[in-house]
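Every protein chain except one is present and positioned as in the full complex.
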Amino acid sequence: MATHDMADAANLLVIDRLTKRFDSGAGLFAPRRSMTAVRDVSLGVSRGSVVGVVGESGCGKSTLARLVLRLLEPTQGTVHFDGVDLGKLAPRDLRRARRRMQMVFQDPYSSLDPRFTIEQVVGEPFAVQGEALPPGRIAELLDQVGLAGEIARSYPHQLSGGQRQRVGVARALALRPDLLVLDEPTASLDVSIQAQIIKLLQDLKQDLGLTYLFISHDLGLVRYFCDRIIVMYLGAVVEELPSPSTEPRHPYTRALLDSTFSPDPGKRRHLASLTGEIPSAFNLPKGCAFAARCSRASSRCLSERPTLTTHASGHRAACFHPIVADEKEPS
Amino acid sequence: MGLLEVDRLSVGIGRLTLLEEITFEVDRGEILGLVGESGSGKSLTALAIAGLLPLIGARVTAGAVRFDDTDLTRLDEYRLRKFRGRRIAFITQNPMTALDPLQPVGEQVDVVARLHLGLPADVARSRTIEILTQLRIPEAATIYRQYPHQLSGGMKQRVVIAMALAGEPDLIVADEPTTALDVTVQAQIIHLLTSLVRERGLALVLITHDMGVVAQCCDRVAVLYAGRLAEQQGVRSLFAAPAHPYTHALIDCIPKDGMARGSLTGIAGSVPSVAHFPSGCRFHPRCIGRQSVCEASVPAATALPGGAVACHFPLNGDARHG
Amino acid sequence: MTGAASSARPALRDNLFARAFRTKTGAIAGGWLVLLALAAIFAHLLTPYEYDIQQLSAAYSPPSLSHWLGTDEFGRDLLTRILYGARISLSVSVISIGLSVLAGMVLGAAAGYFGGRLDRMITTVIDLSWSFPEILVALILVAIIGPGVTGTMVAITVAYLAQFARLTRAQVMAIKSETFIEAASGLGASHRHILFRHLLPNAITPVLVSGMLATGDAIILEATLGFFGLGAQPPTPSWGAMMSSGTALLFKAPWIIIFPGLAAAITVVSINLFGDALIAGLDVRSRPRVE
Partner (left out) sequence: MTAYIVRRLLMLVPVFLAVSVVIFLIIHLIPGDPVDNLIKIGSGPEQRAAIVARYGLDRSLPEQYLIWLAGLLRGDLGTAIVAQRPVSTLIAQALPHSLALGGLSLLVSAGAGIVLGAVAMRYRDGPIDQAIMGGVLLGSTLPTFWLGLLMILLFSVVLGWFPVSGARTWSSLVLPVMTIGLAGTALVVRVTRIAMIEAAQKDFVLLLHAKGLSPSRIRLRHVLRHALTPVVTILALRIGWILGGAVTVEVVFARPGLGTLLIKALNQHDYPVVQACLLMLAMAVMLGTLVGDILQAAIDPRVRANLK
């Protein structure tokens, strides 16, 4: 337990047993259905680190991002930012706290108000926080994200996707935050632009001492960019890798890894290691959510839900039959 | 002689020229990867091959699409229809929207065999179920009767592939067949599609923006940039020694195992839009090796062993590592 | 900063009108509307006749030089009555639709933005009344309030309320799901800031355009109520009331029916054409660029 406390002191962000349930269809004659988008997620993000959250559609990674920033109210669990429980803050204090944690969104097209000029977009944080805009700050911010100052009077539709995403980053940086939650910031960009933005984020982190929570569906990118990796499947964390090069223990992480296409024709391999598709989050099975697609599944997996167990320092996996080191899949 | 020869093909909408002098060929049993970012014209090339340009208001302005020695650009709509779905099949990007939501999926596959092979309804039906089974769809007879909204994304894309196979085509054009799918499903579908194509000895034009997919599945690669062909080569030589600086940079944009942080830099600038294509070599504003000639004149395609490159200063094998 | 913000938005709307006027149909349609409005305002200067003085000796005169559009059964000049009638018809429909748009926007925005039980309550009522034709809603209201200008105005306001509330709600819901709204809340923005700086500015234009189009429908509704004898009461001239003599005079003096109807028809067609021109110029700024 002592190690836990020490970790907390170093952690800028601590998420504890966070759960979010959505209810829907409460119509006059329709039955109510509920779906757990995020189930019992705990994790810590230490200062100056990049933690990656990776998973496919419906795994709850975007919901998690919004819970962290309190854009959604959790059903259960807490988020501590720099030691303060965000759930206990009064609205006024929460607004102040938002200065220190910001988000960059996936879609650079819909994340900027089409009626705002770029300088209005980047200046909005000051207006919202009721603060005078320091002279020259907009030019400084635009410069920081590699945009020319002339762009300030343009409208978003006059910019390319990459430029818009830079504007989104500048807006997030405006109030000098400590934490950036990056929700698939490059998923809707071209490959050549994606690499640019990643490079920019890396430089900014270095220069400004930022901490990142990086959400992505691309394990290759996450392994390149992040210090620690959280793998989610259908709302729950299935594995936590202490470093990008750690060999996965969970069969799902393994499958994700095997599903990425290496850009090297010399290393061709049999790709389809996984059958079936992600089931609906509305009626989750009783046992392990991945069991139906897993080649290692036993009867226990169908009836009992595995919890995260520690395999090595910082390496945890939620699996009854984890892959052990010497039985790696042939590559 | 390839099965499909795209020869100096240009395509325009109104006064805009979207594709300029695209040239490549594919033979039976071969998978060609057509790679490019947004605005490169890769989807347009696919539509041009299938003769579907009029649907989006575009037209072929020059060049030819020769399929089995017939120039498809010279055929009227009626004769073109004898090729479409029969000898040339098409797979679109998003399986979610590719199927008619008001019709059971099986019937949507049937129609191809009934129309082109003249099969009676019941024969077409059992053939459809057979194809669905080959595509590893469990309980194909049940799936046959279902509507698209009842199927998952991967399942729908299998049905689309079944539609492509139903006419027993010689060539399949697949436009980003897995982009809309989840990573793990993507891998399944790509594997399924490429292995079927290889088993049956079909030609496949696989359009994608993903260099990883190309490296894993294709035999040859054509790289498009801003409506022009940048480079065309065999897959191994292309990845080992890309001749066009754009290809080189594109390969370097993908994070690889064990790559050092910060080594990924991307390509400066942005992908030009059709209305603002730069003069000369269209890649020159973003190219590290550009010289004044690059801005002034369009580079002609020069032959490479097993391919071609359109660059004033193509990289040789050593430059890649230098 | 704020200066730039407030100056940018009116400019946007001015452009929209200017753009509509620059198209051919837009100019013709808009021109008619402007002329008619001016003629209605200055009707007392434009014609030597009074709208309410009867001159039975001149009754049923067909169009002539002294009475360009003829006279009615009481010998009143038809053109004069049409111009004065435009005052009633235009002001009743513009004011009622204006009120209707305002109330509809408040209801729709509240329902769409806050959601939940409030939304369900508002939508239920709105959807219910929307499925009934405006004329029916108006007839019920006139039955309650009684015939006359006030009754007509209340009837029009309520009859079209549902349409604007629905449209505003749909707009607000669509814009609410855009990421820039989420981004603003992530910055710590208040409801007020989000509603008035982001949601309404983006939602308002289509509602205003549809309000403009509805003004045409309202002119017809007003005329219809007048035709049934439920609108403005004699001797006040309104286009509908003028025609309410109905079939009886159709054989004897068809111009009494043709001209007021024509005035209404041209006006409504103009409003629609101008509205279409407005729509064609809509939202260029938020259109995605050509890739």
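Here the chain labels run A, B and C in written order, and each chain numbers its own residues starting at 1.
Note that in this section contacts are C-beta pairs under 8 Å (C-beta built on N, C-alpha and C of every residue); 3 or more make two chains touch, one makes a residue touch a chain.
Nothing here was measured: the structure is a model prediction, and the numbers come from that model.
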* Among C:V92, C:I126, C:A155 or C:A264, which one is in touch with the chain left out? -> C:A264
* To do: Decide which residue listed in C:V142, C:I175, C:A241 or C:A277 touches the omitted chain of the complex.
  => C:V142
* Asked: With respect to the chain omitted from the figure, which of B:V6, B:L19, B:L72 or B:V111 is a touching residue?
  -> B:V111
* To do: Just name the one of B:S10, B:S40, B:T73 or B:T92 that touches the chain not displayed here.
  => B:T92
* Structure fact -> Where chain B meets the left-out chain, the residues are 50, 52, 55, 77, 81-86, 89-90, 92-94, 97-103, 111-112, 115-116, 147, 149-150, 160, 163, 167
* Missing-chain contacts mapped onto chain C -> 128, 130-136, 139-140, 142-146, 216, 220, 223-224, 227-230, 243, 246-247, 250-251, 254, 257-258, 261, 264-265, 268-269, 272-273
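In the analysis below, only the chains that are shown with their structure count from here on.
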* To do: Average the CA atoms of each chain to get its centre, and name the chain whose centre is farthest from that of chain A.
  => C
* In chain C, residues with contacts to at least two other chains -> 289
* In chain A, what residues contact two or more other chains? -> 160
* Can you name the residues of chain A that touch chain B in the complex? -> 56-57, 160-163, 190-199, 202, 217-221, 223-225, 245, 255-256, 258-266, 268-275, 277-278
* Asked: In the complex of these two chains, what residues of chain A are touching chain C?
  -> 66, 69, 71, 94-96, 98-99, 102-103, 105-107, 109-117, 119-120, 123-129, 133, 155, 157-158, 160, 168, 171, 175
* To do: Would you tell me which residues of chain B are touching chain A in their complex?
  => 37-38, 152-155, 182-188, 190-192, 209-216, 235-236, 239, 249-259, 261-262, 264-268, 270-271, 273, 286
